[in-house]
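With one protein chain withheld, the remaining protein chains of the complex are depicted in position.
Now for chain A:
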Amino acid sequence: MTSELDIFVGNTTLIDEDVYRLWLDGYSVSDAVVLRVCSGILEQTGATAAVLQSDTMDHYRTFHMLERLLHAPPKMLHQLIFQIPPSRQALLIESYYAFDEAFVREVLGKKLFKGTKKDLDDISTKTGITLKSCRRHLDNFKRVFKVVEEMRGSLVDNIQQHFLLSDRLARDYAAIVFFANNRFETGKKKLHYLSFGDFAFCAELMIQNWTLRAIDSQVDDMDMDLDKEFLQDLKELKVLVADKDLLDLHKSLVCTALRGKLGVFSEMEANFKNLSRGLVNVAAKLTHNKDVRDLFVDLVEKFVEPCRSDHWPLNEY
């Protein structure tokens, strides 16, 4: 006796969060069944392995059908095929787009469309995330990137509007998109100690302060590209190093501003010239794309590393 067909369709689509998790994590049906058995569900419910298998298959099928809608979350809201309470829908979307930071850290700033795909295997081995799940992560990034790439207005808002993500997740995606767009190099060994959170924080500040819209909020342009004029202006900062007077002035201003706020103030004051030079040099080079990409590497080399000895917290600007 073999089961040819075995389905269950509820008027309200049944969603088992645990199984959804397993599906998102890229486990195959049989692996998922094993994992569920291990979780002790059989003992709790008195079910048999066959029941579990059938249940898992069923959920996987449902998720598979839902996946198409998850690719365009607003569709999920209007579609009529699956009746899912709104709170559940939000949860489905949120978890579908949620990502593993270890993975993001690997691809952050890389070009999303080329090259990375064949690296997925390596990433998968390295991070312990299943290949399937890696692919979903990457596809999510690409999808979000593609949708908001050409869009005007606030990056975060756009993402939120088109993918119905929570504020927090939308910000993270904005960071990912921003990094991918500017292709900041993050993979160098020196940068390994930085977490995705650190970069996301930087990205947010940069989006707020360095992009076109940051300069003139009337210009309803994109958040994605750095403001060229601003970068040009940065070049002029060279005077801060070249000119002694200006250097001193700068120093006193910065010191006044930071006095009392910094635990390592005295060290900073002492090293100000070196640090400032490092920063200014990095800033001045930013008109070149290549240097933009190496922004973080340079910052770490020229600014953070000198500070290391004094265990400074990372604090850009």
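One rule holds for everything that comes next: a contact is a pair of C-beta atoms (placed from the backbone, for glycine too) under 8 Å apart; a residue touches a chain by one contact, two chains touch by 3 or more; residues count from 1.
Quick note on the criterion: contacts and distances are computed from a predicted model.
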Quiz item: The chain dropped from view, which UniProt name applies: "Phospholipid-transporting ATPase", "Nuclear pore complex protein Nup85", "BHLH domain-containing protein" or "C2 domain-containing protein 5 isoform X14"?
Solution: "C2 domain-containing protein 5 isoform X14"
Practice problem: Sort through A:V34, A:A47 or A:A102 and give me the one touching the missing partner chain. | Solution: A:A47
Quiz prompt | Chain not shown, touching residues in chain A | solution = 1-14, 45-48, 50-52, 54-55, 57-58, 61-62, 64-65, 75, 78-83, 85-86
